[in-house]
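Excluded from the complex is one protein chain; the other protein chains are retained at their positions.
We just call them A, B and C in the order they show up, numbering each chain from 1.
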Amino acid sequence: MKSAKAVLVIAMGLTFAAPVLAAPDDSQIERGHKVYDKWCFPCHGTGPGKPGTDSLKARGQNPAVLEERTDLTAPAIKTFVRHGVLFMPMFRKTEVSDADLDAIAAYLTRNNKK
Amino acid sequence: MRVPPGVTPKDFSDAIKQWQEAIGTDWVFTSDEDTDLYRDSYSPFWHEDVEPIPSAAVAPDTVEQVQAVVKIANTYKIPLWTISTGKNLGYGGSAPLLGGSVVLDLKRMDRILEVNEKNHYALVEPGVSYFDLYRYIQEKGLKVWIDPADPGWGSLIGNAVDRGGGRTPMRDHFDAHCGMEVVLANGEVMRTGMGALPGSKTWQQYRYGFGPYVDGMFSQSNFGIITKMGFWLYPEPESYMTGTIAVPKHDDIVPLVANLAYLMNSGIVLGTTTVGSPLNFVRDPALAALRAKPGGASPQELEQYAAQRNLPYWSIELPFYGPAKVVAAQWQYAKQQFSAIAGARFQDGKTTTFPLPADAPTQFPASVAIGVPNLAVFGVGSVRSEGHIWFSPIIPMTGEAVLEARSVFEDAYREMGMPTGPMFFLGPSSNYPRCFLVLFGFPIEHDVEKNRTNREHFKRLIKIAAEHGWGEYRTHTAFMDTVMDAYSFNNHALRRFHETIKDAVDPDGILSPGRCGVWPKHLRKAQA
Amino acid sequence: MRIPPGVSAKDFADAIKQFEDTVGKDWVFTSDEDVDLYRDAYSPFWGEPDELVASAAVAPDGVEQVQKVVKIANSYKIPIYPVSTGKNLGYGGSAPVYSGSVVLDLKRMNRILEIDENNAYMLVEPGVSYFDLYRYIQEKGLKLWVDVPDPGWGSPVGNSLDRGGGYLMPQFRNHFDAHCGMEVVLANGDIMRTGMGAMPGAKTWQQYKSGFGPWVDGIFSQSNFGVVTKMGFWLMPEPDSYLSGTVVAPKHDDLNALVEIMTYLENTRATNGMPFLGSPLLSRGLFGGGPPPDTELTALLAKPNAVSSPELQEYAEKNGIGYWSCTLCFYGAPKANAANWEFAKEKFSAISGAKFMDGESYKLPLTSQQREQVHKPQFGIPSLAMFSIGARSDANPTPTNGHVWFSPIIPRTGDAIFEANRVFSDAARELGLPVPVFSLPTCYWERAFIFLYGFPITHDPETNKRNRASFKRIVKIATEHGWGEYRTAPAYQGAVMDTYSFNNHALLRFHETLKDAVDPNGILSAGRYGIWPKHLREAKS
Partner (left out) sequence: MKTLGTFLAVALFVMVAAQAAGAQERIASSWTTSTVSGQGQPRGYVEYQKFCSACHGEGVGRPGTLALQAKYKGALPALLEKRTDLTPQLIKMYVRNGITVMPTFRKTEISDADLDAIAAYLTRNNKP
């Protein structure tokens, strides 16, 4: 049984062991932004009625909006998207393809310190 | 005594005997004199051998009796043709489609089981007519409206199951139903929607229940016998008013209909309205002459004629239902919308407030628009013809479609040597919320040759309409096969699906064979 | 690789091969990693052996591909389970009812085939989501609204086939009602069009629903008789303005009159938006507004059957807090909206002591700023705000892993509301569930009420097990009072269909007759809404 906790722990582990990534090119970041707006923003965006953002805020996550984070890693992002966590469901490849997911990761990690 | 096709006289008389035991001798009709009463008074086959005439009629009074009758028919494989009030004249009346069928006459089941004034619904049996329910509501002084079909003696159930339409906000009669009780071909009784839940409290308040929604299958079909049906009623509104819009130019019909569609789709106009041309009501030799010349009058000429006499080219009368201040505001808004059409003129109709005083008149030609049943529609042809049948295609709710349909059918009429004239059809009318219904009346004669020609013309019109993507919403039993044939997408996939269902739910094919083009297996080959 | 029940490994491998030839290797998913993406994220069986899971998934991109896939499945008798967007979380998501089925994922079929602005209709494929539509309509600047359910990532086709609902005018709120015309792939791979669509070149497929002859559309909703590949819908023209107003009734016993008048207003269309019932007294500090309950009120509410106690009535009067409220919404011309609200006030004035509050008033379209303030679905704007339910928030530090809905239909009367509250509170006590002070139903369906209770989903099998038992028990209790579910999660579809048992389950037996006729091999969505194909019915009994 894959419990959400297990998923979280894995995710954290990965977060700390963030590998250095080659700088993604702008076109991929741009694509990532589009896909993010379509698939992630409705829950993780700014403004009222965004359960993802609210949930992270309530957990004391700061910033709570994913786009403002600089500590996310591609593997962590992919883990959450493909496994879900709490009330966040996993997403199928007919919804977010692997390529789209790479782009999202590129977008969300664009400001990470090198 | 007539005998149903494929049934031995011995079996038939046994069945008759069992029916008599089940429902009483008085209610099993076998003499020619009695069964002739079930002939279609408006049959396009008068005096022809092919006229489908029933072999007998049985009239049960309860669901249990219906079940018994059906079980007996099943044992002897006797075709039953079910009717409610049998008064859908022009679409088949009380006569079967397959000659020799036994008519299952449900007129005696005329109980009004419930009328709920607070949640605005009724539960009735098939024999209940619009007149019956209207009277009941009047006598009880309930503040709810029914939505009558044009013929007030029709049955709520029969008309809804034929998918007939009316004029008030509840005018799509099948759409307004909520919950059914059905006797199946094996004699079992089934309830749909929330009624499938024993002791349900919402049979007439939520139509879908749980799982597949099967009600639609029992409309325009022969999959079961409906013995109870619920209907949503319109609560008596505070008032009703009409407003007329008239526009000067031929091409104005396009924005005219576009605005009408907007108002209907927005729920601002909730009733039936008809696009008419006041020019068609003018009896003036000059206009007649203009029309008589070869090729008829051109739109420009008619526009000129109209302009000179300050007549509009097109007009529609909008009905509004609700609080007096609201209908006034809605009409004012409508006027704003239509003012975009240059030269548009408006005429305020009278506001009628409800309840009407007890001694007030409740019978006038448009009374169905305020929920009062009548028979005015039979004024059609009542002076001379022997009845009528309706050719009734559905066309898009656009001005372009109205003009196209008009010219297509005008050409067809000429080609077939039928008189057209300015008003050779009724409508287009919005009896259904998103489209137009056009009605072409065909007279019934007691002249075999004329009827034969008319039948050919009728079938030709069905084909011509189909070539333009227009289908009939309903038709007389004589043309059901032809119309269903026109719904032929992917090699008649839909009809083949109906046949699959028919064979599954009525393996012996005893229920209304041929209704709406659906035949049981053993008769299908005969048809093909 | 997982294998569907009753299928040999060899046959399955062959079928997979043919699926791949049909839709391309990329779109046939067989690895555990990929297939796990089809698990029901809100499964009440999460992680248990009984969890309903897929053996594989196939994602065609066109009707022809769907036909081929279905034919292949039919020839190998492989159970398949179509999903549109598979996002009806709380009602099953993308997991099959019959564990081991191959999910037929239609998400890639996301074409908006037609939107007609003048006649206000559209024709779409199953993969089109409410977000997709909203974006498309905004980009094109069309003056049309789509009636959206709470989860904006759902699909019009999927949601209407599940008979979901939204928030606009009654004629659009019931999503199955608002559909017009279908294209269906049958179990034999044959393709069929319903309504006017059965006529080649039909001009009114999306303008007249029932065509000619038996109207079959309904049997493809909440069922497993075919795969719907296209569906038409009637849309709401963007109104000129929006107005809302609230009436507050002072007394406990006013609820009946409040509901009766509200119902009259809606059934005459004097109000054409979705009405909302509330209670300033019982939800003080929350939706009810005002400060949080003081100690006296808290104490009063803690008592059993507090809501109907004279003490509470006294408290309400003493503090001038209304017992019940009803908020009406109006779409249309400003003057008509105002006149309707005036008329509503007149009618509600029959309740002595009724107070009125004018609500939001917007000229439409909304400004981008207004768009963020409003309850989006009431303006045809898709959102995911509803998923805050059970989510971690300042109010709820212990988030769930999702929810399933218990959603009974009850009569539209005040008495029914009181009775349902008594019955469900007693049930909650009996089952050791949290007992709500009072619940008010919603008005999705124009002539009835519906209660919505979210059962939390955890990742603890013991808790889920208890919740499952409670759920089934409460379904039975509802049935004993004549209240039925309008929809339910796959885990409970059999149990709910069992309650629709008039005349020894005549309706279910009728469904089974249809099922055996139109899908003799029983390959389509076996078990969906309690309908099993012959061979599995026999296996079960």
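In this section, contacts are C-beta pairs under 8 Å (C-beta built on N, C-alpha and C of every residue); 3 or more make two chains touch, one makes a residue touch a chain.
Please read these numbers as outputs of a predicted model, since none were measured by experiment.
For the omitted chain, the shown partners it touches in the full complex are B.
Residue B:T242 is the one among B:S101, B:T168 or B:T242 that touches the chain not shown. Screening B:Q18, B:Q65 or B:S94 against the full complex identifies B:S94 as the residue touching the chain left out.
The hidden chain makes contact, of the residues B:D14, B:E117 or B:E386, with B:E386. Per the touch definition above, the residue from B:W19, B:F45, B:W81 or B:Y134 contacting the chain not shown is B:Y134.
Chain B meets the missing chain through residues 27, 29, 33-34, 36-39, 41-42, 57, 59, 85-87, 89, 93-94, 105, 107-108, 127, 131, 134-135, 138-139, 152-153, 240-242, 274, 276, 280-281, 315, 317, 349-350, 352, 358-367, 372-388, 417-419, 421, 423-424, 426, 441, 443, 445, 450.
Operating definition for what follows: only the chains that are shown with their structure count from here on.
Computed from the mean C-alpha positions, the centre of chain B lies at a distance of 33 Å from the centre of chain C. Centroid to centroid, with C-alpha atoms defining each point, chain A and chain B lie 58 Å apart. In chain A, no residue touches at least two other chains. Chain B makes touch with chain C in their complex at residues 118-121, 163, 169, 174-175, 178, 184, 188-192, 194-202, 204-206, 208-221, 223, 232, 234-235, 237-238, 258, 261-262, 265-268, 270, 321-323, 325-326, 328-330, 332-333, 394-398, 401, 432-435, 466, 468-475, 483-484, 486-490, 493-498, 500-501, 503-505, 516-518.
Across the complex, chain A is touched by residues 27, 29, 33-34, 36-39, 41-42, 46-48, 57, 59, 85-87, 89, 93-94, 105, 107-108, 127, 131, 152-153, 372-373, 376, 382-385, 387-388, 390-394, 396-397, 399-403, 459, 461 of chain C. For chain C in complex with chain B, the residues that touch the partner chain are 118-121, 163, 169, 171, 176, 180, 186, 190-194, 196-204, 206-223, 225, 234-237, 239, 260, 263-264, 267-270, 272, 331-333, 335-336, 338-340, 342-343, 409-413, 416, 445, 447-448, 479, 481-488, 496-497, 499-503, 506-508, 510-511, 513-514, 516-518, 529-531.
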